[in-house]
Structures are given as C-alpha cells and as structure tokens.
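Yeah, one chain of the complex is gone here, protein chain that is, but the others are all in their spots.
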Amino acid sequence: MAINWFKYSAPTAFYGLAGKMIPWFAVPAAVLFMVGMYIGFFVAPTDAIQSEAYRIIFIHVPASILSMFIYLIMAGYAALGLIFNTRLSSMMATALAPTGALFAFISLWTGALWGKPMWGAWWVWDARLTSELILLFLYLGFIALQSSIEDPRRADRAGALLAIVGSVNVPIIYFSVKWWNTLHQGATIKFTGTSMHVAMQQAMFIMLLACWLYVIAVTLARVRSIILERERNTQWVNELKEVRS
Amino acid sequence: MTRCANATGAVTSKLSLFGLFGLVIRRDLLLAMRRRADVLTTLVFFVMVVSLFPLGVGPEMDMLRKMAPGVVWVAALLASMLSLGRMFSADYLDGTLEQMLLAPQSLSMLVLGKIVAHWMLSGLPLVLIAPVLGLQFDMPAQALWVLILVLLLGTPILSMIGAIGAALTLGLRGGGVLVSLLVLPLCIPVLIFGTGAVEAVNTGMTIVPHVALLGALLLLALVFTPWVTAQALRISME
Amino acid sequence: MSPAEFFAMNGYGFYVWGSYGVALLVIGIEIALVRHKRTITLRQLRMERDAGEEQ
Partner (left out) sequence: MLEVSNLACARGDHQLFSGLSFSLEAGELMQVQGENGSGKTSLLRTLCGFMQPIAGEIRWRGQNIHELDESYYAEMVYLGHLNAIKDELNALENLHISAGLSGCAVDEQAALSALRRMGLRRREHLPVKVLSQGQRRRVALSRLLVGNAHLWILDEPLTALDVGAVGLMQELIGEHLSKGGMVIFTTHQPLQVAGVQTRQLVLS
C-alpha cells in the first residue's frame, strides 16, 4: 500500500493523522515503561560498586540521550521550515522544544541525585553536566524567543535561526568545557568500568524506547493544538467535529 | 565604471563594498560622538561591576588575584549585553535599517561594519580600561598583558554573537532581557578560554592553546556571524 | 526481599525514588498541560466561531 507522504506534510491532513497515531505511540510507551521499570528494579542485579543507587541510570541515561537528540531533531525541523517554507516542520520544532527542555531538566535532576551518593556532591562542573545545563538554557531561549514574537511566521523563522546557531554551538561548548575541566584537575569524573549486566542493558534500552515513544506521542498531541491555533481562520478547522460541538 | 547621474545633473561615483563598510562604521562612530553618554554608561557599568567584587568577597589579595580574570570577563560579558540593545534598535525605529537592507551591496558586509563599530564603542573601551581594573585586583604585569591580549581577541566575538541575538529580538517587548538569555550561553567558550589564558600565565603554563583557540573562535565567528545576523535582520524586518 | 527493604534501596531510597518520582511528576505535569492546552484552544475556537456567527 502506497501512502502519499507528501499529502501529510500539509497541516490539514496531518491533524487527522496525528490524532489517529497518538494512541499507537502512547500505549506502547506506557507498557514499555512498566516493563523497563520491572526489569530495572526486579531483574537487574545490584551493582557491586554503586549498590542500588545505579538504578537511577534507567531514567537518567535515556533522558540525557533524548534531550540531546530532541535538540538536533528540533533544529532539523526548524531548518526544513526555514529553507523550504513548510509550515508543518516549523510547528513540529515548536512542539518539540518544551519536551526537550523537560528531558534536559530530568537529566539534570536525576544526575544530581545520582551524583550526591556517588561523588559526594550534588553538582560538579563536569563537561557533560555543564553542557546539559547549557542545553537547557538553549531550549529556554528558544521557547522564550518564540513566545515573545507575535507574528507566527517570524517566530518560526527566528526560532529556526537560533536553533541552528545553538546546534552548531553545542559541540563547541562541550569541548571547551571538557578542556577547561582537564585543566582544573580534581573535578574530572571517571565512570568506573563496571561491565553492564545484560538485564541492565535491556532495561535501559527498553526505557529509552519508551521515552522515544512518549516524546513522539506528546509532540503529536502538542502539534495538534498548534495546528488548530495557527489555522483558526480556515474553513476546515471550523468544520471539525470537536470544534462544531 | 557605473556612474550615478542624479536629477541635478551632477555626477557622483559608485560606492564600493569597502566604501560602504567604511561608511557604516564612520556613521556609527559619528552618531556615538553626538551621544557620548551611551558609551560612557557601558564603561561606568563595567568599572562598577568589577569594583563591587572586592567589596562582596573581601579584600584578601590572594583570592582577588585568583578571581580577577573571571571577574573582568563576566563584567565584560554583562557590559556588552547592556549595549547590545542599542546595536540595531535605533536604526530599526527610524527606518535606516530598511535602507540598509536595500543597499546594493552585501548586507553581511554592512552588518560587519555595524559589529566593528559596536566593538569600537563597547569592547575596545573595556580593553583599554581593563589594566586599571587589573591593578585593583593586584594582578602581576605579565598577567595583565595576557588579559589585554585575550580581551582584544574575545570582545569582538562577544559583539558578533551578540549581534545575532540583537537582530533576532529586534522590536520585541522585553528584548533586553531576552537577548541576554539567548546570547549568554553561546558566549561560554569565550569566557572559558579568556580566563583560562590568564590563569595559565599565573600558574606558569603556556598560554598558546588558549590564545590559539580564541583566535580560531574569532575567525569562525567572523566568517559566519555577519551572514547569520543579516538573515536574522531580514527575518525580523519582515 | 520485603517491600520495606525494596523501598529502602539499601539506603539509597531517597535518591532513587527522588529521581523517578520527580521524573514521573514532571511528565505527568506535561501531559496535563498538553491536555489543558487542547481544551483551551478548542474553547477559544468555539468562542471565536460563535462571535463570527452573530455578526
């Protein structure tokens, strides 16, 4: 069956499609989350060095990975919107930003709670932590810029430019902080090379998958509201059954 | 050579790319001469912020020496944020920016002219006053020279990155705070290498990698930021 | 392993449950916000449409 993907790049068609797709991502996300938690807490053994505290990684690592990936995907969508003037990609970028900021926050929070028992400090100025913090700032800057611009077209394009500049800067910031850290001896953190148990890997992978599905579901839900708001003057929005009732 | 024949019959010559670049710089400097208070405010702000630190953390010389480069850099960052709001807004409000967008030469070059003028009016004064502040913090002579060198390399980058933020937030309410939120995270590498070089000379290490990296950042910024700022201006003017 | 032992997490209970608790909390808040946003948007659209019909 050939699906006309191009058709769905128009907000009109995508609105309906997104509505149908949300449960297909949300339900597996919830199920996989439970499975991941079960494996993480009941199957995976206690770590020899970190004891039970290591179990934080099942949420910390997926959150960190996703916060970085979401930024790149957001910048990618924003760039598409800027170059090809496709409104839906710009709306997707706007819809992704809050979730990305949320995962950056979760990553920082769980990192701090993991760091305290392991390194004895809530926060260290490590390259990874610092970059994650700056990533959160970049998300907040993107959201603040877009929400302070009235004209949606300008908001899309200005946000896109900022996201692209940010994505070029993240690696520069990461390496500069890393290098700065090696100069200031003491704060460097080595992850002790404990080989990961298979169940640990499974739990982390399943949690990562659950988070991905969650991100997709929540982004689709958010982009639906954005589409409605932006297309409020059009005929098809006024004919939707949820608007007519 | 193309000539501009005007309605009054006089013949004038066509401006080259660099002629236009020079014109923008001369114009901004001339305007600043007529509005001297703006430049002085930034400078006074910088001096005040730096002077507040010893009062805040105590007059212990060892500690002051150690934190001097960081304090000077953070103050320079804040001071340049302060002057960013003015970079394009006056031209935006009186319509000159529209005319700049219509100039028959590359907009990036005009933007670069504005960035250079901004640096000469907000960055360069900070570089010149920094040694005096360094003495307040009892910095050794060698470290002072390095501080001047890295400030010379780093403050133009602040103006360039700042230009992107200023262009993106043009005409927005609360633009001044917003521009800091957008620009400050992007300036972190400059801060790191700028303070790193001074610390290196204090601990007897080589400053070469810091200075080289700052130089690389400067070149990178010089290549990309005028173009990005020009795009941001076009977006904001729509 | 008793439930009490499980929740104690060998002394790391505060850190582990603090992580998961807050993560779930913010995700819950996000879901609530997205739903709330949809309700508001739909209500707004209906109000605008009604205002348009009266004219």
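We call the chains A, B and C, going by the order they appear; numbering starts again at 1 in every chain.
In this section, a residue touches a chain if its C-beta (ideal position, glycine included) is under 8 Å from a C-beta of that chain, and two chains touch if they have at least 3 such contacts.
What you see is a predicted model, and the numbers here were worked out from it, not measured in a lab.
> Please provide the labels of all shown chains that the missing chain touches.
A, B
> May I ask which residue of B:T41, B:S89, B:S106 or B:Q136 touches the chain that does not appear here?
Only one listed residue reaches the unshown chain, and that is B:S106.
> Of B:L31, B:M120, B:I148 or B:M205, which residue touches the hidden chain?
Hidden-chain contact among the options goes to B:L31.
> On chain B, what residues meet the omitted chain?
Missing-chain contacts on chain B: residues 3-8, 10-15, 19-20, 23, 27, 30-31, 34-35, 93-96, 98-106, 234, 237-238.
> Go through chain A and note every residue touching the omitted chain.
Contact residues on chain A toward the absent chain are 85, 150-153, 230-233.
Basically, only the chains that are shown with their structure count from here on.
> Specify the chain with the shortest distance from its C-alpha centroid to the centroid of every protein C-alpha atom present.
A
> Distance-wise, how many Å sit between the C-alpha centres of chain A and chain C, to the nearest whole number?
So the centroids are 16 Å from each other.
> So in the complex, which bits of chain C are touching chain A?
Result: residues 6, 9-12, 15-16, 18-20, 22-23, 26-27, 30-31, 34-35, 37-38, 41-42, 44-46, 48-49 of chain C touch chain A.
> Mind pulling up the chain A residues that touch chain C in the complex?
Touch residues, chain A against chain C: 41, 46, 51-53, 55-56, 59-60, 63, 98-99, 102, 105-106, 109-110, 113-114, 116-117, 214, 218, 221-222, 224-225, 228-229, 232, 237-238, 242-243.
> With touch defined as at the start, can you tell me which chain B residues reach chain A in the complex?
164, 168-169, 172-175, 178, 181-182, 184-186, 188-189, 192-193, 196, 199-200, 213, 217, 224, 228, 231-232, 235-236, 238
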